[in-house]
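One protein chain is absent from this view; the other protein chains keep their places.
And then subunit A:
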(Lines give C-alpha, C1' and ligand atoms only; values in the text may rest on other atoms or scores of the structure.)
Protein backbone atom coordinates (compact mmCIF):
# COMPACT_ATOMS: atom_id res chain seq x y z
CA UNK A 1 0.00 0.00 0.00
CA UNK A 2 2.76 2.39 0.98
CA UNK A 3 4.65 1.42 -2.17
CA UNK A 4 1.62 2.56 -4.17
CA UNK A 5 1.90 6.04 -2.70
CA UNK A 6 5.70 6.25 -2.99
CA UNK A 7 5.98 4.80 -6.50
CA UNK A 8 3.17 6.87 -8.02
CA UNK A 9 3.64 10.08 -6.05
CA UNK A 10 3.97 12.42 -9.04
CA UNK A 11 1.17 10.65 -10.88
CA UNK A 12 -1.01 10.87 -7.79
CA UNK A 13 -0.52 14.60 -7.51
CA UNK A 14 -1.38 15.10 -11.17
CA UNK A 15 -4.48 12.91 -11.02
CA UNK A 16 -5.64 14.49 -7.76
CA UNK A 17 -5.32 17.92 -9.30
CA UNK A 18 -7.22 16.78 -12.40
CA UNK A 19 -9.93 15.27 -10.26
CA UNK A 20 -10.21 18.37 -8.13
CA UNK A 21 -10.33 20.67 -11.09
CA UNK A 22 -12.98 18.72 -12.99
CA UNK A 23 -15.17 18.60 -9.89
CA UNK A 24 -14.74 22.23 -8.95
CA UNK A 25 -15.49 23.55 -12.44
CA UNK A 26 -18.58 21.36 -12.57
CA UNK A 27 -19.62 22.60 -9.12
CA UNK A 28 -18.95 26.23 -9.94
CA UNK A 29 -21.02 25.97 -13.11
CA UNK A 30 -23.69 24.21 -11.09
CA UNK A 31 -23.76 27.08 -8.57
CA UNK A 32 -23.84 29.72 -11.30
CA UNK A 33 -26.78 28.00 -12.97
CA UNK A 34 -28.73 26.65 -9.99
CA UNK A 35 -28.63 29.62 -7.57
CA UNK A 36 -30.16 32.20 -9.95
CA UNK A 37 -32.71 29.65 -11.19
CA UNK A 38 -33.52 28.73 -7.59
CA UNK A 39 -34.12 32.39 -6.77
CA UNK A 40 -36.38 32.80 -9.80
CA UNK A 41 -38.26 29.62 -8.92
CA UNK A 42 -38.94 30.87 -5.40
CA UNK A 43 -40.87 33.74 -6.99
CA UNK A 44 -43.02 31.49 -9.19
CA UNK A 45 -44.30 28.59 -7.13
CA UNK A 46 -46.13 26.86 -10.01
CA UNK A 47 -43.17 26.76 -12.39
CA UNK A 48 -41.03 25.66 -9.44
CA UNK A 49 -42.97 22.42 -9.03
CA UNK A 50 -42.44 21.51 -12.70
CA UNK A 51 -38.75 22.43 -12.80
CA UNK A 52 -37.92 20.70 -9.54
CA UNK A 53 -39.63 17.48 -10.70
CA UNK A 54 -37.63 17.58 -13.94
CA UNK A 55 -34.33 17.98 -12.09
CA UNK A 56 -35.24 15.18 -9.68
CA UNK A 57 -35.86 12.92 -12.69
CA UNK A 58 -32.45 13.91 -14.12
CA UNK A 59 -30.95 12.99 -10.77
CA UNK A 60 -32.27 9.44 -11.05
CA UNK A 61 -30.48 8.76 -14.35
CA UNK A 62 -27.61 6.43 -13.42
CA UNK A 63 -24.40 8.42 -13.41
CA UNK A 64 -22.55 5.97 -15.61
CA UNK A 65 -25.40 6.15 -18.14
CA UNK A 66 -25.37 9.92 -18.13
CA UNK A 67 -21.65 9.93 -18.78
CA UNK A 68 -22.13 7.44 -21.61
CA UNK A 69 -24.86 9.61 -23.16
CA UNK A 70 -22.37 12.47 -23.23
CA UNK A 71 -20.06 10.61 -25.63
CA UNK A 72 -22.29 10.87 -28.77
CA UNK A 73 -23.19 14.45 -27.81
CA UNK A 74 -19.86 15.93 -26.76
CA UNK A 75 -17.30 13.24 -27.47
CA UNK A 76 -14.81 12.07 -24.88
CA UNK A 77 -12.54 13.99 -22.52
CA UNK A 78 -12.98 16.56 -19.80
CA UNK A 79 -15.78 18.68 -21.34
CA UNK A 80 -18.48 15.99 -21.42
CA UNK A 81 -17.46 14.90 -17.92
CA UNK A 82 -17.79 18.42 -16.57
CA UNK A 83 -21.18 18.87 -18.25
CA UNK A 84 -22.49 15.60 -16.81
CA UNK A 85 -21.22 16.35 -13.30
CA UNK A 86 -22.62 19.86 -13.49
CA UNK A 87 -26.07 18.42 -14.26
CA UNK A 88 -25.72 16.23 -11.20
CA UNK A 89 -24.78 19.10 -8.95
CA UNK A 90 -27.86 21.10 -9.97
CA UNK A 91 -30.56 19.42 -7.93
CA UNK A 92 -29.19 19.80 -4.39
CA UNK A 93 -28.24 23.43 -5.02
CA UNK A 94 -31.49 24.24 -6.80
CA UNK A 95 -33.53 22.54 -4.11
CA UNK A 96 -31.74 24.25 -1.24
CA UNK A 97 -31.82 27.67 -2.88
CA UNK A 98 -35.55 27.27 -3.40
CA UNK A 99 -36.12 26.05 0.17
CA UNK A 100 -33.78 28.67 1.65
CA UNK A 101 -35.48 31.52 -0.17
CA UNK A 102 -38.91 30.24 0.81
CA UNK A 103 -38.02 29.70 4.44
CA UNK A 104 -37.20 33.36 5.00
CA UNK A 105 -39.71 34.61 7.57
CA UNK A 106 -42.77 36.11 5.85
CA UNK A 107 -42.89 38.96 8.36
CA UNK A 108 -39.29 39.91 7.71
CA UNK A 109 -39.89 39.85 3.96
CA UNK A 110 -43.18 41.70 4.38
CA UNK A 111 -41.50 44.36 6.53
CA UNK A 112 -38.91 44.92 3.80
CA UNK A 113 -41.57 45.36 1.15
CA UNK A 114 -43.61 47.62 3.42
CA UNK A 115 -40.52 49.79 3.96
CA UNK A 116 -40.43 50.32 0.19
CA UNK A 117 -38.02 47.70 -1.11
CA UNK A 118 -38.30 46.66 -4.72
CA UNK A 119 -38.38 42.91 -5.45
CA UNK A 120 -34.72 43.05 -6.42
CA UNK A 121 -33.76 44.90 -3.22
CA UNK A 122 -35.73 42.42 -1.17
CA UNK A 123 -33.79 39.55 -2.77
CA UNK A 124 -30.37 41.16 -2.35
CA UNK A 125 -30.81 42.86 1.02
CA UNK A 126 -33.10 40.43 2.80
CA UNK A 127 -33.83 37.05 1.24
CA UNK A 128 -30.40 36.06 -0.06
CA UNK A 129 -28.45 36.92 3.12
CA UNK A 130 -30.99 35.01 5.20
CA UNK A 131 -31.05 32.04 2.82
CA UNK A 132 -27.26 31.78 2.57
CA UNK A 133 -26.80 29.08 5.25
CA UNK A 134 -29.33 26.77 3.52
CA UNK A 135 -27.92 27.46 0.04
CA UNK A 136 -24.39 26.79 1.28
CA UNK A 137 -25.34 23.42 2.73
CA UNK A 138 -26.76 22.51 -0.69
CA UNK A 139 -23.45 23.48 -2.27
CA UNK A 140 -21.53 21.38 0.27
CA UNK A 141 -23.73 18.38 -0.44
CA UNK A 142 -23.22 18.82 -4.18
CA UNK A 143 -19.46 19.17 -3.74
CA UNK A 144 -19.22 15.81 -2.00
CA UNK A 145 -21.43 14.12 -4.62
CA UNK A 146 -19.53 15.64 -7.53
CA UNK A 147 -16.12 14.66 -6.17
CA UNK A 148 -17.14 11.06 -5.66
CA UNK A 149 -18.91 10.83 -9.04
CA UNK A 150 -15.96 12.41 -10.81
CA UNK A 151 -14.26 9.05 -10.28
CA UNK A 152 -16.49 7.67 -13.04
CA UNK A 153 -15.40 10.45 -15.38
CA UNK A 154 -12.23 8.49 -16.01
CA UNK A 155 -14.47 6.06 -17.93
CA UNK A 156 -15.02 8.63 -20.69
CA UNK A 157 -11.41 9.72 -20.74
CA UNK A 158 -11.53 12.71 -18.46
CA UNK A 159 -8.70 11.49 -16.24
CA UNK A 160 -8.71 12.06 -12.49
CA UNK A 161 -8.35 9.60 -9.65
CA UNK A 162 -10.81 7.25 -11.35
CA UNK A 163 -7.88 6.23 -13.56
CA UNK A 164 -6.26 4.45 -10.62
CA UNK A 165 -9.42 2.67 -9.68
CA UNK A 166 -10.26 1.53 -13.23
CA UNK A 167 -6.65 0.46 -13.78
CA UNK A 168 -6.78 -1.45 -10.55
CA UNK A 169 -9.95 -3.20 -11.69
CA UNK A 170 -8.48 -4.10 -15.06
CA UNK A 171 -5.11 -5.28 -13.71
CA UNK A 172 -6.58 -6.75 -10.54
CA UNK A 173 -4.34 -4.65 -8.27
CA UNK A 174 -6.11 -3.98 -5.01
CA UNK A 175 -3.78 -1.26 -3.81
CA UNK A 176 -4.59 0.88 -6.87
CA UNK A 177 -8.32 0.60 -6.13
CA UNK A 178 -7.99 1.22 -2.39
CA UNK A 179 -5.38 3.95 -2.79
CA UNK A 180 -7.50 5.80 -5.34
CA UNK A 181 -10.59 5.46 -3.20
CA UNK A 182 -8.79 6.81 -0.12
CA UNK A 183 -7.63 9.92 -1.95
CA UNK A 184 -11.11 10.54 -3.40
CA UNK A 185 -12.56 10.28 0.10
CA UNK A 186 -9.97 12.63 1.54
CA UNK A 187 -10.58 15.09 -1.27
CA UNK A 188 -14.32 15.03 -0.59
CA UNK A 189 -13.78 15.54 3.14
CA UNK A 190 -11.37 18.39 2.47
CA UNK A 191 -13.81 20.10 0.09
CA UNK A 192 -16.60 19.75 2.64
CA UNK A 193 -14.37 21.19 5.37
CA UNK A 194 -13.29 24.17 3.27
CA UNK A 195 -16.83 24.90 2.13
CA UNK A 196 -17.91 24.66 5.76
CA UNK A 197 -15.42 27.39 6.58
CA UNK A 198 -16.74 29.42 3.66
CA UNK A 199 -20.29 28.90 4.89
CA UNK A 200 -19.38 30.31 8.31
CA UNK A 201 -17.66 33.23 6.68
CA UNK A 202 -20.55 34.21 4.40
CA UNK A 203 -23.28 33.71 7.03
CA UNK A 204 -24.30 37.17 8.29
CA UNK A 205 -23.08 37.82 11.82
CA UNK A 206 -26.52 38.65 13.18
CA UNK A 207 -27.72 35.13 12.36
CA UNK A 208 -25.02 33.48 14.44
CA UNK A 209 -26.10 35.23 17.63
CA UNK A 210 -28.77 33.17 19.29
CA UNK A 211 -30.63 34.52 22.26
CA UNK A 212 -27.47 36.04 23.80
CA UNK A 213 -29.54 38.85 25.20
CA UNK A 214 -28.19 41.78 27.00
CA UNK A 215 -30.10 43.98 29.45
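We take it that a contact is a pair of C-beta atoms (placed from the backbone, for glycine too) under 8 Å apart; a residue touches a chain by one contact, two chains touch by 3 or more; residues count from 1.
Just so we're on the same page, contacts and distances are computed from a predicted model.
Asks: One chain of this complex is not shown here; going by its UniProt record, which of these names is it: "3-isopropylmalate dehydratase small subunit", "Na+/H+ antiporter subunit C", "Succinate dehydrogenase" or "Quaternary amine transport ATP-binding protein"?
Replies: In UniProt, the chain excluded from the picture bears the name "Quaternary amine transport ATP-binding protein".
Asks: Looking beyond the chains shown, say which of A:48, A:82, A:101 or A:126 touches the absent one.
Replies: Considering all chains, including the one not shown, the answer is A:126.
Asks: Of the residues A:36, A:75 or A:110, which one touches the chain left out of the display?
Replies: With A:36, A:75 or A:110 as choices, the missing chain is touched by A:110.
Asks: If you put the missing chain back, which residues of subunit A would it touch?
Replies: Interface with the chain not displayed, on the subunit A side: 105, 107-108, 110-118, 121, 125-126, 129-130, 204-207, 209-215.
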